[in-house]
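This is the structure I have questions about; it appears just below.
For this depiction, one protein chain was excluded, whereas all remaining protein chains were kept in their positions.
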Amino acid sequence: MILHPTVIANLLSSAIATGMVVYAAYYGGQILKFWNLQSGDELQLVLERKTYLISTILSFVFALQLLSLFLYVFTADSLTPLFVGAMCAAGTLNVNGFGYPTLLLKIVNFLLAGLWLVLNHADNLGYDYPLIRKKYWLLMFIAPFIVIETVLESAYFLNMQADVITSCCGSLFSSEKANGLGSEIAALPSQPMMWTFYATLLLTLLVGSYSYLKGKAGYLYPVLSALMFVIAIAAMISFISLYIYELPTHHCPFCIVMQEYGYIGYLLYILLFLAVVSGMGSGVLLPFRGLESLRDLLPAFISKLLFLSVSSYLVFSTLVAYEIVSSNLVM
Amino acid sequence: MIELVNVRKIFNAGNPSEFSALNSVSLNIGENKITVLTGPSGSGKTTLLSIIGCMSRPSAGRVKLSGREITSLPERFLTDIRRKTFGFIFQQPNLIKGISVLENVMLPAYPLGEKRSHLKEKAMKGLDALNISGKAMAKVEWLSGGEAQRAAIVRALINDPSIIIADEPTAHLDTKLSYRFMEIVEKFKTEGKTVIITSHDPLVYQSAVVDRVIGLRDGKIEGKPS
Partner (left out) sequence: MRGWIEKQRYILDFTLSSLLRRKVKNFGLLVLYALIVFILASMMFFTYSIKKEASLLLKDSPEIIVQKLMAGRHELFPLRHIETIKNIRGVAAVEPRLWGYYFDTHAGANYTLLVPPAGGKIGKPASKTAVVETDPHDRAAEHAGQPLFRFNDVALEPGTLIVGQGMARARHTDMGDFMPFRAFDGNILSFRIAAILSSESELVSSDLILLTEGDFRKLFGIDNDYVTDVAVSVNNPREIATVTAKISRLLPDSRPIIRDEILRTYDSIFNWRGGMMIVIFSAAVLAFVIFAWDKASGLSAGERREIGILKAVGWETSDVIQMKFWEGAAISLTAFFSGVILAYIHVFFTGSLIFEPALKGWSNLYPHFELTPFVSLEQLTTLFFLTVIPYTVATIVPIWRAATIDPDTAMRHSGE
């Protein structure tokens, strides 16, 4: 294990997130078991009060999850000098088999927590707790993921041994040697990847704007927004990063959050996260439009989510376009 | 306007200290009427008032407000109804110390996010109507008992509620101020508001402006078989 202040901060934050979510899930279980809206019993009053605690905790965990995602990448980057061959976070994450799975789970958990908050907000709109059971089932579903994330993250940091030769962004994300997921994406030919990116982006924006303007939300946009998220990350590795670094071979999705590039990566990733959470959130809510207590309120909320998602993708693509146009790299 | 059906309120249910404060209270309160709840101390007046005013939920029974069932509404909806429909005047002025009278008066409107200039104007108008606009910037510690109560009344009116609820409003007032309070209540009625008061002060329940007096004893309405 490497005893580094930032490593301690990582482990602390994931332990806190797990503790909080397990605590919330315990009360979530009680709510699932004893909830009875018709009753004026003390127990029911206590449970209703607990819903406030659980929402507060989940909002906190959501924020923490986002921060810790960035902290994690930061940590990986700052540990780089300890590993031969690692030149940035990409290499450090590869020092053992737990680095990338942890990162993936962090993203998934952030999205799940975001969807929970969307569901929670919708539930709060209705006068009879219309989504209370679904909401807490989702919480029960999320809890194990957060626990696994903590286990993986601990395994990652505890199994770290300085001086292990690792691949770095030079080899992991470089198109020459094909190995691992990263290099497969980097190896995707730039041109087709570019076209896929632009085409999906255009489609997503069109479908989103149509749904928003016509007030006709459907399942197509949520699916597209999720697909767009994956493609955007792939595009980031495949060609967007090249323009930002102005280096024709540096395919790294992490370095762009570093100081050298004006922290532009934060803005890009936050926009992507916002877009995918609100986009998918709008889809998650669709089946509940018919519920008595939500009938009048849900469409407006879904429409807000659509707006948020479409405009985030729009700002994202504007930024990317700006980076590409203003870049000194010509491909 | 307000309809209660078999309302019960049990405190500490399941504990040895279980206490039934209200037993099957059924009641109908008319619109634009002044209703007084009387009864000895501990008879459940305040408990009943807090259920009527959407401050707490009954353990059993139903409550309807203008025909809408509100018994099992989530807290945030009850609160929303409460702050738009009810104005509360308590036994104590219950003003927050350390901030000005004006801020105290504006407090109930904060969660509504109204524009500040509007809200201020409204508050000043209210203070003016009860002749205490001169004390708007004063800290509440400096107010006399009568002034404090009038400030509390202005606060109860800030969101323009249609129902005013007052719990033992004259308990800490001298006779002159109590009469003054009843005058204000009468004015409410002429403005079309509904008023519900609990009191065991004869000056209140024998007042000519009162439309209806309901007696309460041991959590039951007197004179009615439950």
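A and B label the chains in the order they appear, each numbered from 1.
By definition in this document, contacts are C-beta pairs under 8 Å (C-beta built on N, C-alpha and C of every residue); 3 or more make two chains touch, one makes a residue touch a chain.
Since the model is a prediction, treat every value here as computed from it, not as a measurement.
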Residue touching the undisplayed chain, where the options are B:46, B:59 or B:194: B:46
Selected residue (touches chain absent from view) among B:6, B:91, B:133 or B:162: B:91
Positions on chain B where the hidden chain makes contact: 46-47, 49-50, 55-56, 75-76, 79-80, 82-83, 88, 90-92, 94-99, 103, 107-108, 110-116, 155-156, 159, 167
Touching residues (missing chain, whole complex) on chain A: 2-10, 12-13, 16, 19-20, 49, 52-53, 55-57, 60, 64, 67-68, 70-71, 74-75, 77-78, 81-82, 84, 162-163, 259, 263
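In this text, only the chains that are shown with their structure count from here on.
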Centroid spacing, where centroids are CA-atom means, of chain A and chain B in whole angstrom: 48
Residue ranges of chain A touching chain B (in the complex, touch as defined): 37-38, 40-42, 45, 48-49, 124, 127-129
Chain B to chain A touching residues, read off their complex: 12-14, 57-61, 71-77
